[in-house]
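Only a single protein chain was left out; the remaining protein chains are all shown in position.
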Amino acid sequence: MLRYTLKRFGVALLVALTVSVVAFTLLRLSGDPAAALAGEGATEEDIEYVRKHYGFDQPLLTQYSAWLVKALKGDFGVSVYLKTPVSEIIFERAPTTLILGLCALSFALILSIPLGVLAAMYPNTIIDRTALTIAVVGQALPSFFFALVLIIVFGVWLRMLPISGSGSWLNFIMPSVALGYYATPAIMRLTRAGMMDVLSSDYIRTARAKGLRPRVVLFKHALRNAIIPVVSLSAVQLGFMLGGSIVIETIFSLNGLGNLAWQSIQRSDFEVMQAIVLTVASFYIVLTFLADMLNAFLDPRIRVH
Amino acid sequence: MKTKLMIAAALAATALTSNAALAGKADDTLNWSTTRDVDVALPYFNNVRETVILTRHTWDNLLYRDTKTFEYKPLLATSYKWVDNKTLEFKIRDGVKFHNGQPFTADDVVATYNLVSKPDSGVLTKRNVSWIDHAEKTGPNTVRVYLKNTFPAALEYVSGPMAIFPKDIWATAKKDAKGKPDYGTVAPIGTGPYKMTKVVPGERIELEKNADYWKGSPKGQPSIGKIVFRTVSDPEAQIAELLSGSLDWIWDVPKDKADQLKLIGIANVVSAPTMRVNYLAMDVAGRSGKGKDNPWLNDKVRKAVAHAIDREAIVKNLVGGAAKVVHSACYPSQFGCTSDVPKYNYDPAMAKKLLAEAGYPNGFSTDIYAYRQRPVTEAIMGYLGKVGIKTNLKYMQYKALRGFAWDGTAAFHNMTWGSYSVNDVSAIASHFFNGGRDDYCRDQSVIDALKKGDTNTDPEVRKAAYKQALTTVAKKLCWLPMFSYSKYYSFTHDLDFTPTADEIPRFFTAKWK
Partner (left out) sequence: MNDMTKAEKLPSAEQILEPSPTSLLLKRAFGHAGMTIGGGVLLVILVMALFSPWLAPHDPYAFDLAKKYIDPIWHANGTWEHILGTDGQGRDYLSRIIYGARVSLLIGFAAMLISGILGTALGVAAGYFGGRVDMVITFIITTRLAMPAILVALAVVALVGSSMWIVIWVLGLLIWDRFAVVMRSATQQVRNMDYVAAARALGCSTARIVLTEIMPNIVNSLIVVATLEVAHAVLLEAALSFLGLGVQPPTPSWGLMISEGKGMMFFKAWVIGIPGAALFAMVLCINLLGDGIRDVTAPENRN
């Protein structure tokens, strides 16, 4: 188990490093950070000064190593626009995105797991078909369009929910639904498939034959086994949501990392952009790492592989 | 009208369920919003309109321009006089305190004027301060401001952008990336009717009533207890918040939405003219490249553009209200402005003919830069497309576009200018055609004429000089002035508010009904 953990950890670290290199290169190559940092109205002289002072005239590799060393200490530079350290800004904005992601995932799980279980219990019936229809519709609905529809219906026509800002937990309801809906089909399908497999397995048949009540059989044994792949998938989906929240955050004016990324892109705020890409990638890497660990812990066969 | 019924029904429903509205009369807080995010909330170091508004509330100037008569009233100065053409003398008022308790004195005036007029002070709009040579305290309550040249419009600037800071505040500036002091980082301390109590850059700015605001100010005494500015970057979210009550005041509502809001009747909808002018700038000076492939160097091309666009239709259908087509690079009420300049009517056939004569029988492709009111730019793009000029829209934030305009990349851009609400041609034409970084004309005769107009004290000489400059600009079409804006305001029925033509909402004279 330990060897496996270390191996996965090593890979995770390497992935994080590669992502940071790619993000760094992409951003440095497509603009002049010296000009951006020097601000408008800066003369050629000023820009040169900034270039030397911050080492932008050095080869990319040197710049990257310097950035990496500082990053490992937690220093991600200073935001050109907000004039405050990037790490501060990220710390401020990250919780909103994390809350949004977790709420969206919760919504997806609350909707899809019961649906998947029901569909598996009554395959090829109207219940099954309804569940599959919800899944198929969920995959086809653009999340930003869905968000707008929710705003019109629940924010203005019915006036039930607030539509912008992050003042209270109510503010997160619509964004979570709009963001989480997209993950529903995958989780539902997986739950359904997993349940069906397990329900028809020998183990369950034996338990039933032993005379255990159907409900007990179902929820204690089947669900526990079927849930394993769902946990992994949920972790991955959460990772995607944290990275893909930009559209939802801008529509609902939630001040999370996605919104910050959008603003930074528009302002050519390199340091912030880079830090956000790295932060979001790290979330994903950590989540998949944890999912792998959980899987390996629950299902010993994986470790041996 | 189905929508109207639905929204009315929704209103009735919410009368029963109180949706937490932390806004409005109920808690004496005026929530207003624009879509712009404000990073620096100080005068001098930011030139966005939101800062101009906040400046009026938090700081006082030496003089105050009356909104109706345009006369200069005493504010922090009890009187003024022109000692000679290049010297202004002010008598300074007693008994005024800054928000931090410090007493206001003549030294503060001197310190402010001297610092902002320094060439490396970092002031963004140099025109606002470049007329000042230096200031001196010549008596316990007397200050003299020495001008570099005769500059009759000086009082416009004294009463407009020149806010007064405490003298010690400049030393508290933080250092920037270049190692120089960044004066935009000092605390927002002034003497105005509101104290700036909280600034979250890019998000919100809070003002609280200054209960000790000095009596007898032409600004009156503030009534509303708290004013909160919030950036709501999504215009639809703004409308929704206005409808639901969590915002009390918005402006810049596009005509279509304003018409719809009026129909529904939940909030007041008022339109007022503004000094803001929309214009198209063309690279006559070849700043983006002097080669043959720069179509803007050809004056037939520029004339074609002027004839291709139906400005009346844009004004009537997209902008609405009191908006008007404008023919010269100024707003009609500004001193020195005249519309007696070459005019270009809507004539797409003529535009095509000119393009063919210029060597572009099939038109050409170009980028067009813009930052505001996209439908207007898109309409412009549509008209140009009809005569064969294919445009590629580069829509971006104001700050980014400003940078491109300054470094010459944006050869063809659609921008606006509010002149800081200064009612003088020097605040617009002299800003854009003085050979500086905003100038795409770079015409020496214009530069000279503007200088003459800026520095001569004889009003007739000034008018003639400005007319000459404006005529050349119109002939050369460095600018195609489009129209003057009308702004739509929408605010809660609980608020007693009157918009002014200078595009500076005065919440310090507003009251709850």
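Residue numbering begins at 1 within each chain, and the chains themselves are lettered A and B in the order written.
Going forward, a contact is a pair of C-beta atoms (placed from the backbone, for glycine too) under 8 Å apart; a residue touches a chain by one contact, two chains touch by 3 or more.
This structure is a prediction, so every number in the text was calculated from the model and none was measured.
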item	value
Absent-chain contact - pick from A:I127, A:L141, A:V231 or A:L290	A:L141
Candidates B:V200, B:L318 or B:M350 - the one touching the absent chain	B:L318
Identified contact with the non-displayed chain, of A:V22, A:L60, A:I110 or A:L170	A:V22
Interface residues of subunit B (partner: the chain not displayed)	3, 235-236, 239-240, 243, 254, 256-257, 260, 310, 313-314, 316-318, 374-375, 378-379, 381-382, 385, 392-395
Touching residues on subunit A - with respect to the absent chain	11, 14-16, 18-19, 22-23, 26-27, 30-31, 123, 136-137, 139-145, 148-149, 151-152, 156, 192-193, 196, 239, 242-244, 246-247, 250, 258, 261-262, 265-266, 268, 273, 276-277, 280-281, 284-285, 288
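The definition used in the following text is that only the chains that are shown with their structure count from here on.
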item	value
Subunit A and subunit B: spacing of chain centres that average the CA atoms, whole Å	41
Subunit B partner contacts - residues on subunit A that touch it in the complex	37-42, 46, 49-50, 53-54, 78, 81-84, 151, 155-159, 162-165, 167-168, 250-253, 255, 263, 266-268
Contact footprint of subunit A on subunit B as seen in their complex	6-7, 10-11, 13-14, 19-20, 22, 37, 39, 124, 176-179, 182, 185, 201-203, 230, 232-234, 236-237, 240-241, 243-244, 246, 396-397, 399-400, 402-403, 406, 437
